[in-house]
Each structure stands twice: as structure tokens, then as C-alpha cells.
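Here is the structure we will look at, set down as C-alpha cells.
Every protein chain but one is kept in place in this view of the complex.
Up next, chain A:
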């Protein structure tokens, strides 16, 4: 692996439009960035288009929406021109996605082990016994203490943190090169959040994967990622290194950083965002 220089994903002028009764809703309006084998954070508030960006890359945009881009290429493959079959083959195998809440994103009527095995056998020709062994090894890799017990449990029988680890195991088992994590820890308790992030961090760096980490939490993202993209009203307003977040230029980024209460920094009242119409232009 040649490190950060190899570009995994190239996004140029990505747009996602939803036709509605009251006209076009432009959820994503010309987003451009590239991703190497690094951790990239996409931050924004609800409605900023961050999740739709991730879903468009994954190919999970609802059918009525229109996705256009000058370039949307994963490892040289033009994703928008690729037939559905090819995209299906990519999804789960080379590009994986973790969603916010394991309560909704896991199949409730299938045991956790079977779901992991299903992912593996969809993408690779492996026997049942081997698939089971690999699923158990994967559960162990996400620090589940008793993998053979958890293998047979259903999603409602495990905690949120455990469910999210199972989700990570399921996404990593086919050995993807790129992972999109959409608010992977927002539904979890703070302490569990850090465990899950730790696991994700270790696995991503061990396997040299590219990670897109989508979140509303600017501070969390900047402590986790190498680079951060800040989105507002469907556009990228700022791109910067996570370590240089303090020197953010755009008033929106700075406002977002400022408005959160912080332990040890008393401010009454809290500074609020003064949204300028020109930010959304």
C-alpha cells in the first residue's frame, strides 16, 4: 500500500436533487473532495446534506432522487455509469457502510452470526464451517468477549454498544477498502462511544482502509479524523486538517465549535450562530 497518496475515491461536483410537489429540493449542491487511505470527517447539522453525500457514494439514494456528478469514481470505477449489478458487487465487498442505530440497521429476525455469515458468503465463495469460523474471529476482533454466544443472539438481545460492534464486524468481514460510517456512535452512551471508536480506529488503520466519518459532532470528529469537511446547506463551506480546527476561517465552522458548552469554560449566555444568508448561496 502506498499510503495516503493513492486516491480511493474521487468526488467532483456531486449533486443530489429530490423532486417534490413544491419543486426541486437540492440536498447536495456541488460537493467535491477526494479520499485516500485516511480518515475523513464530514460534519454538518441536520439538513446539511452530509448523509445524502454518503448515501450517494454508496448508491443508496432513493429512486426518485437524481444524482449527478462530474466525477464520482471509486478506484477508477465510474460509479454513476456502473450498472446496478456492478454496484451491488461493490457494496459490502469493497465499500461498506455503518449506520447510526443498530436497533434499526440489523435484521431483527436473524441471529447476529447468520447476518455476518450472509455478508461473507454473498461476496466470497466459502463453506459454511469456514464462514462461521471467520465470523467468530471477526466478532472477537471487535472485542466481543464471548463470540460463540453472541453469534446465536438476536439483535434485541444485545446492548446498543454490542449491536454496533456486531455491525462493524459485519461490515469488515468482506475486507472492504473504504468504509462510510454515518453517525456510528450517536446512539450510544459516551463511554461506550469511545470503546466503539477505538475499535473502529484500530481496524481501519490496521487494514489501511479509507474512512468517511459522518457526524454532527464537530469536536468528536476532529479528535478522530485526519481531515474534516464542514457542510452547510448542501455545500462544503470549509475543508481543513483536524489539527488545524482551531484556526478555522469560516464563521459557520467557528460558530459550531463555539456554541457547545464546554467543561471549564463558563460562558453565559452561550454564543449562538448568527446564520448569514450568503453562507447558503
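As a working rule, a contact is a pair of C-beta atoms (placed from the backbone, for glycine too) under 8 Å apart; a residue touches a chain by one contact, two chains touch by 3 or more; residues count from 1.
Heads up, the rule we're going with is that contacts and distances are computed from a predicted model.
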"Cation acetate symporter", "ABC transporter ATP-binding protein", "Dihydroxyacetone kinase, C-terminal domain" or "Cytochrome c-type biogenesis protein CcmF" - which is the UniProt name of the missing chain = "ABC transporter ATP-binding protein"
Where the complex has a chain not shown, which of A:85, A:145, A:246 or A:268 is the residue touching it?
-> A:268
Just name the one of A:137, A:259 or A:280 that touches the chain not displayed here.
-> A:259
For chain A, enumerate the residues touching the unshown chain of the complex.
-> 45-46, 160, 189-194, 197-198, 201, 216-220, 222-224, 255-256, 259-264, 266, 268-273
